[in-house]
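Just below is one structure, and these are the notes that go with it.
A single protein chain has been omitted; all remaining protein chains appear in their positions.
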């Protein structure tokens, strides 16, 4: 198999695992097993996979409320993530965070965030810290198209450009913010122009084309790691599911959704791989493996013990407690 | 006298009054008469005068910490302003605000602000309110070059462009923010590019050329009042004095300050007027009148009674007090 | 007299007022779609996009623009979606809205309503479950409302909208679905008047917001055991009904304050401190969240929050 196919298969595997993780979690949510809100990224997997394929384990990542895919692609342990969604002992955050606050510092995943654009200042600070420590690790900062209308976007990009920080900003643009089309609340020519006006060069990519995301990111990461300062990747994609797992998103035009289904990044990558000569059974196997893995994790999580209630009092502060 | 000269003389008169007001207040501060911090705008008078000459009394203005000139040019009563600086009864804010919180709602001056960029959201909201009320009044929003690195700049400009609000943003760019050169903390091509990236067309002007500021503003105000949406005016100028009246600004290169003195907007406007045939004594009279007016106000303020201590408890809240 | 949910009660109240006064308008995220909790359902259709303004995710500007719009004579309802996001708009609220009237010597009328649905909301975790209402009772320049029933929530909205002062309304997230009667014509609520929920001499109980129904439940259970408590729902924390509480405590000699918020330096401290100053000898106790962020997992949340059982136990201990 060609190196390229191997890389694409790895991307597909990541995407299938993200899809399976979220579909499984949604089923768990619908069954009343998963508490709290769940923000699935179904349809957006190519961005997480393509971007994170270019990050080292010691590179850091900040994410937003829709962060399962980012975490998985960064290498977070799926079993612990599923336990966290279920609020069980052994979860990534000991059951204290849940879906919206997944973090796995052991693989540089510095956390999802319940506040839109909340990860931006944290990312630039992490990069500044790494710079001070003399590390060549970089920071990837994921946010949605809704986040570019909050102040931290301006402050963080200006800051990163000013101190020439190793940050890759990724705007995962699915066209909506919760229940509002972002085009209806965003003035001006868009995120790339905003970034450039703040001194951060920007590149646009089809966020449903995993190979393109991978390639664009590879180039940007090389520049950033070489000391070239921050870059922004604008990845257009589509959220096939609703804002949360219980939102049917019925307000969207059905033809829009149908068109988007045609453009499903998993199907697209599969057809590329088929054209490269990968046989369908091999592709199906990736999906089936992912589904099997995630249902096993669901069963495991659903049977797992709850955290010790006494742990509710721990980790508020550290040695000064 | 040509209409043009009359208009320029009016600008000069405003500028001389601002200069005299601030020089007098600084003397009062140095003499221990004026309490609290004082942020003079000496050297920047052409921006205030040129912009506000194009505003109606029912147009609104929001200002920043360096707002004496803006208030005077908008028509605020100098006597009440001086009383306010002195913290006396009859001051614009009853002695509760002082220099940094001058407001005079009777002439649409919605207030100075002690928070950098604090006036931006207020200005866009005032414009949105006027739009809802069907008024054709507009809002002018003054801020410094330091303010463009705070989040509200992005949020407010995007907002104004989105709702096509009647706002004239004026970035009074004196090259510094407190004790730091803004070039050293501002990435990217600058305020105009930032504004354009947010959907707000921008125009640059020599902020020490009162006639140019006046002309540029006239065009922008006409567009805005006609429903053309927000505009930004980028006015480059120079702060001849320190950040506050007690700051000697000794860290600045002396040749830079010397060059700036050559470019004093008052001297420049005077030479234009002389070229238009206005005699020196007429020009001197404007300065002398202004100085006389302001020293009388100083004497008056310094002799004025303090506010009634009982008034300290009033105006916290209104009818629910 | 419709029997409706608390969310619907506030919808009816805002509707009534918006029909009365064309200067009233709403700004916030997703409000054109009816708001996150349906509290603006149908408003876009009736009032149009200039009065029902779905905004960008720009909390600083949502708050600050509301203030600016009030300064030119409109009456904005600023919708924060949920309380936690007001942390992105604190300069506008604390440094501008709360101070502008005073700072400018009374020239400004910051007639804004700020709606901040707050409190624990089953398994929403630390960033979506805060109860910091006590902070704002410490801040000069704002009215603080914490209603707990549909009728009070509706009346609160009417008062808030009609007030020339900035009024902060803490909609109780956990009670959006609580039902009750609301009058056809919703009258304003008088700020600073507690509601007397139960009458008794054994003990004075004080509560508000989502904790009030829990206190009610506890009071009823105690009554079944023969212990009659005097229960007050403060409804507004600034101003707060110090006199009603003092009158009750003067009778009972015992004060138990229960709130959802963290105990330490919460508003319960003010209630107890004021009574300690006025009525030394009062036996006092506070119940609330421990000094811990709100966790996600159900058993962790349950380990920390106030429940009727905990209120009952505290009351019985005080009477032992």
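Which chain is which? They are A, B and C, in the order written, and residues in each are numbered from 1.
Keep this in mind: a residue touches a chain if its C-beta (ideal position, glycine included) is under 8 Å from a C-beta of that chain, and two chains touch if they have at least 3 such contacts.
Here the structure is a predicted model, which is why all the values come from computation and not from measurement.
Chemist: Which of the displayed chains are touched by the chain that has been omitted?
Modeler: Touched by the chain not displayed, across the whole complex: A, B, C.
Chemist: Kindly state which of the options A:92, A:149 or A:237 is in contact with the chain not pictured.
Modeler: A:92
Chemist: Out of B:61, B:177 or B:198, point to the residue that touches the absent chain in the complete complex.
Modeler: B:177
Chemist: Would you indicate which residue among B:95, B:129 or B:190 is in contact with the undisplayed chain?
Modeler: Hidden-chain contact among the options goes to B:95.
Chemist: If the hidden chain were put back, which residues of subunit C would touch it?
Modeler: These residues touch the chain not displayed: 84-85, 87-88, 90-91, 94-95, 98-99, 102-103, 125-127, 132, 134-135, 137-141, 238, 261-262, 264-270, 272-277, 280-286, 291-293, 295.
Chemist: What is the set of subunit A residues that contact the non-displayed chain in the whole complex?
Modeler: These residues of subunit A touch the chain that is not shown: 60, 62, 91-97, 101, 103-105, 110-111, 113-115, 118, 120-133, 135, 139, 151-152, 155-156, 158-159, 162-163, 314-320.
Chemist: What does the interface between subunit B and the hidden chain look like in terms of residue numbers?
Modeler: For subunit B, the residues touching the absent chain are 35-37, 87-88, 91, 93, 95-98, 100-101, 113-117, 146-147, 149-151, 177-180, 184-186, 251, 306-307, 309-313, 316.
Everything that follows uses one rule, which is that only the chains that are shown with their structure count from here on.
Chemist: Could you tell me which chain's Cα centre is nearest to the average position of every protein Cα atom shown?
Modeler: Closest chain centre to the overall C-alpha centroid: C.
Chemist: On a CA-centroid basis, which chain has its centre farthest from subunit B's?
Modeler: Chain A.
Chemist: In angstrom, rounded to a whole number, how far apart do the mean CA points of subunit A and subunit B lie?
Modeler: About 46 Å separates the centre of subunit A from that of subunit B.
Chemist: Roughly how far is subunit B from subunit C, going centre to centre by Cα mean, in whole Å?
Modeler: Result: the chain centres lie 40 Å from each other.
Chemist: Hey, what residues on subunit A touch two or more of the other chains?
Modeler: Touching at least two other chains: 149-151, 185-186.
Chemist: Can you list the subunit C residues in contact with two or more other chains?
Modeler: In subunit C, the residues touching two or more other chains are 55-56, 58, 60.
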